[in-house]
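The block that comes next holds chain A.
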Amino acid sequence: QTQGVTDDEIVIGSVNDLSGIFAAVGVPATKGANVVFDRVNAAGGVHGRTIRFVVEDNGYQMPRAMQGYNKLLNRDKVFAMLQSLGTPMNLAGFKLLDPKGIPNVAPLTSSQKMLQEPVRNKFTSFSTYFDQARVGVNYLASEFGSQTVCTMYLPTDFGEEILEGSKAGAEEAGIGFGTETTHKPDETDFVGSLSKLRDEGCDIVTMALGVRQAITVVGTAKKMGLTDMKFLGTSASFLTVVAQVPGGVTDGFYAAASWLDLWARADQPAPAAFIEEYKAATGEDPVGFAMLGYSAAEMMVKALETAGPDLTHDSFIAAMETLDYNDELVGNHISFSPDDHQGADTVFVSVVENGAWKLVHEE
Partner candidate 1 sequence: MDNAQLLISGLANGCVYGLIALGFVLIYKATEAVNFAQGDLMMLGAFVTIGLTNAEYMGLPFWLALPISLGIMGVLGYLLDRLIIRRLFGESQTAVVILTIALGFVIRFVAGLIWGHEPQTLQNPLAGKEARFGGLVLGMEDVAVIVVTVLLTWGLYQFFSRTKLGLAMQGASQNQLAAYYMGIPVKRVQGFIWALAGVVAGIAGILFAAKGSVDPATGLLGIKAFAAAVIGGFGSLPGALAGGLIVGVIEPFASRYIAAGYSQIAPYALLLAVLIFRPNGLFSQVRVKKV
Partner candidate 2 sequence: MSDPILTIRNVESFYGPIMAIRGVSLDVHPGKIVSILGANGAGKTTLMKTVSGVMDPEKGKISFDGVEIQGAEPHKVVQKGVVHVPEGREVFPLLTVDENLSLGAYTSSDRGQIDHDRELVFSYFPILKERRTQEAGTLSGGQQQMLAIGRGLMANPKIMLLDEPSLGLSPLLVQEIFGILKRLNDEQNMTMMLVEQNANAALELAHHGYVMEVGRIVMDGPADELMQSEDIQNFYLGVQEEGARENRRWKRKKTWR
Partner candidate 3 sequence: MSLLEFKNVTLKFGGVTAVNDLSFSVEDGEVFAIVGPNGAGKSTVFNLISRFYEPIEGSIRYDGHNLLQVKPSGVAAFGVARTFQNIELFEHATVLQNLLVGRHRHRKTKLLSEVLFLPSARRQEIENREKVEEIIDFLDLQAYRDKMISGLPYGVRKVVEVARALATEPKLLLLDEPASGLSVEETTDMRWWIDDIRRQMGITVLMVEHDMALVSGVSDRVLAMADGAMLALGTPAQVQSHPAVVEAYLGKVS
């Protein structure tokens, strides 16, 4: 019997941030996934097995994450991991998952490293930060004939990947990379950095900052009159609230992400159905990351169904590798194969217009 699978139960684990600086991501994602699992369980589960989704809070701290893994692996004996958050935490987790061959599915980070060797037990659902930045820069350059790309980033794994992606994008577009500025998560004033970028002649600025910071940067640039500077965020800034900041502060802000905004499509059938289901289950309005959690859980359920009643890591991985479907909710196409463990490769570039995200490019 494979660990985490009994006759009537499958245990799925997650080491997530429910109280730390990324709680804004982890909390809704977890809720979204729960909506799916609760529904599936209420309908009798998958092949007669209910799904138990155990989420450990890491507060975005490494020691807590390690404790989470210890509990999930040694106590709950999970079958697979879903939606684990934080690049360093995931990387540390691989040390334990890999020897046991436990699948790590759809981690909540778009780092390239999520598909490091051995790749067999790792599945990501989205394009990487690297690709997002690269495609975004490329698009903006061709659209506006911009000349110089610059990057504002937090000196972390996440930040550096976006920096690299921006440089690659600049190269592809045949334009120059100007300069970069580094920041701290608690920084609140960006006038200095923006004047530096202005003086360097940057007209595309990619950002790897916190959500709140991204909003401030765009607002400050407006105040300073830097109208021909185009700001580009990645999936990490691609939140509905960013578009909804009052006073049109974020109007004209671009984001390259691997999915489409939820509320901009609230009238389409799949998002509408999701919003309704989510509201019924939780009593609140979903946000973008709730949608991601939901769709990742759907993917998990699909794979479990495909794997059949005889559920082992091998059968699960084999099932994952056959998945190929359009995810109407998120808006992208998911397909895995034995040598492609990245579900969706599309990058969507959206821009804020009148308080909502509008899709402008897809690649």
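Definition applied: a contact is a pair of C-beta atoms (placed from the backbone, for glycine too) under 8 Å apart; a residue touches a chain by one contact, two chains touch by 3 or more; residues count from 1.
A word on the picks: all candidates are chains of the complex that A comes from, given by their letters.
No experiment lies behind these values; they were computed from the predicted model shown.
Student: Looking at chain A, find the partner in this complex that touches it; the options are 1, 2 or 3.
Tutor: 1
Student: Using the touch rule from the top, collect the residues of chain A that touch candidate 1 in their complex.
Tutor: Residues 19-21, 23-24, 27-28, 155, 179-193, 195-196, 199, 211-212, 215-216, 219-220, 223-225, 239, 241, 245-249, 284, 287.
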